[in-house]
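What you see is part of a larger complex, with each chain still in position.
We just call them A and B in the order they show up, numbering each chain from 1.
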């Protein structure tokens, strides 16, 4: 078991590629991605009904134990979140190493 | 003419549109799974593109066709101009730009509904009209964004995130545009020989698939009406009026061009329908990426919940009557 930070990011599906690029750039050790989900926030409801022009969200989960990586990830996310909306939550977790 | 209206309203696809809307009104949980809705839409684009391409292969380009295509593109670039000018001091400028792009661009499903209206009525139409539709998808997106940049960014902010290559990609390589253009070209390459291989899939199933797709459209359009009600702001009355007036205005423009170019009955109707229709797939997808400042809660209900039903229920037979009367 190892202490780490669990980072959870919800953004619009269409910018998921940009988040993946960012994760590669900052050197995140991996990520899990739940695509095509829904949500509601300041920018209205996203019902994931693409044919109605509605967008979907997606959710990234990243376990990371390197603070430098976390800081650059946060820095890279901010402009993206303020442009296209979304949330990013951080919390402490224990990572079961295999 | 009342006759045409009634027979349009009683065609299976339109009745399924009503059924979908009714499901929402009655609070039924009827729903088409979203991957299925996406697939039905891919099928319609694939089929109409291929059909148009095959038609082009047998009746190749002539001057009138080239003129029609050119006029279609110009139409798609001009509509956003006056739409934006009218709206820009009345609602947030990003919304005005997005609405301008929405109405300059086209709705493939409205087009497809019009072609099946023609097919059922036994009126011929040219495959190049599919190309016209494809050509009308993108220019409005570019014009809309340029208008926004010209009028909104005097203070210079937000400028850094702009990229021409992203704009062009979003405007021209959106999945639905790509599929229709690609299918058109493949239909054109393979011609009637290709068609004979897949015509059961493409032609025989077309109207059945359209029924199920319009069922879904009825559901999503009705949900949007509910959204509109929730919003209920002052600006909303402008938007609703625009959503009713713009298609008619643009249809007149289309009618003018059609009679100037002396188009046949079928092609004239399709050009008018293209002019009158508003996008709810390609434009919103592009706007979310290149103009995230615009609120989808304004332009989407307009095109989807008002203009789309207006066009397929009343518009098509009305424009048809006008074409008959004018040409």
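Just so we're on the same page, a contact is a pair of C-beta atoms (placed from the backbone, for glycine too) under 8 Å apart; a residue touches a chain by one contact, two chains touch by 3 or more.
As the structure is a prediction and not an experimental result, all values here were calculated from the model.
Novice: How is the whole complex made up, in copies of each labelled chain?
Specialist: Here the full set of protein chains amounts to A x3, B x3.
Methods note: only the chains that are shown with their structure count from here on.
Novice: Quick one: chain A and chain B, Cα centre-to-centre, how many Å?
Specialist: Computed value for the inter-centroid distance: 34 Å.
Novice: Given the complex with chain B, which residues does chain A contribute to the contact?
Specialist: 12, 14-15, 36, 43-45, 47-55, 83-85
Novice: Please give the residue numbers of chain B that touch chain A in the complex, ascending.
Specialist: 34, 37-38, 41, 161, 216-217, 220-221, 223-224, 227, 280-281, 283-285, 288-289, 292, 295-297, 300, 303-304
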